[in-house]
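Please see the structure below; I have some questions.
Then we have subunit A:
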Amino acid sequence: MENPYIPMPVTVDKIFIEVDTKEIKTFRLAFVNKTDEERFNYRPGQFAELSIYGKGESPIGIASSPTDKGYVEFTVQKAGIVTSELHDLEEGAQIGLRGPLGNSWPLEFLEGKNIVIVGGGFAFTTLRSLANFMLNDEQRSRFGKIVMIYGARTPGLLCYKPELKAWEDRSDMETFVTVDKGDNNWKGREGFVPTVCKQVAPSSENAVAVICGPPVMIRFTLPVFFELGFSKENILTSLEMKMKCGFGKCGRCNVGHKYVCKDGPVFSLAELENLSREY
Partner candidate 1 sequence: MITKIGREKLQEFVAGLMKSGRLFAPVKEGKGTNFKLITDPQSVTLDFYNTIQSPKAVLFPQSEDLVNYNISHDGIASEPAPIDDGSRIILGVRPCDVQSFEIMDRLFNGSGIVDPYWSARRSNLTIIAYAFDRADPVDFYNAFGITGSDEQGSDILMVRDTNSFLFKAFTDKGTKLLETMPFLEKGTADDEKRMTEIVDKGRDIATRTLDTAEIHKRLAGIFDSPYWEEAAAACLNCGVCTYVCPTCHCFDIQDETLFGEGSRRKIWDSCMFSDFTLHASGHNPRTKKSQRLRQRINHKFSYYVENFGIISCVGCGRCTRSCPVNIDILTVVEEAR
Partner candidate 2 sequence: MSFDPKILGIACNWCTYTGADLAGTTRLHYPHNVRVARVMCSSRINPAFIFRAFVLGADGVLVGGCHPGDCHYSTGNLYARRRLAVTKKILEFAGLEPERFRVAWISASEGNIFAETVREFTEQVRNLGPQTKLAAQKRMLA
């Protein structure tokens, strides 16, 4: 029996500084053991516990897509002890990885539907995983139209800049990148994510909206989607909670009787409505 508490060794292969404040970095990790790599079968939307001995563990959403072979990526904001330590690491360092954990974006449910991806700031990581998965040559045909709306406070705070550019250039999706406030070099869109959603007005016809972002963005974005005719079943989001074990034993990440680590982090709005508002 595999011990679910024991992390697998991984090497930090590459570090990408995502934002100009350097507070968000993407870590590309490579498995030390081939068997671990084979076992780490994940789906977009899942997360894993990154760990540094002597500091602890931190649950982080997986930012890469399972179609990316040979590595797994995590985008980490510097906040607590573990994430600060991660930010101080250099390429080549060895850390621990435990997972994959949690449910995922419901790929089977999304199949054949038009997908509207709405992301704000740093909460975009597992949406990036989903996007890259759906845009993979072998997967693309499983999904309908893809509309992506992604915003950050400033141009410097947009994550995954090279990919955003590539997505904007793609003909099989529509990408709208926006910033709350541009700077002298910014030639793109300005405006809050909810406003842009209103302008873009994606059709709710056979469509699912997948929304992740800071609470204030979600609060103002949801009414826009209701107005567009999206039902609560067709709006999905991913919750964040303080977690420890990651598989439903340690008892701290529950919202009502659901455990975000094991029953989530992905929930539909309809599911959340049935749970106590304690997150």
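Quick note on selection: all candidates are chains of the complex that A comes from, given by their letters.
One rule holds for everything that comes next: contacts are C-beta pairs under 8 Å (C-beta built on N, C-alpha and C of every residue); 3 or more make two chains touch, one makes a residue touch a chain; residues count from 1.
Values in this document were obtained by computation on a predicted structure and should not be read as measured data.
Within this complex, the numbered candidate that touches subunit A among 1 or 2 is 1.
Per the touch definition, subunit A reaches candidate 1 in the complex via residues 1, 3-7, 51, 53-58, 79-81, 83, 94, 240-242, 244-245, 247-254, 256-257, 262, 276, 278-279.
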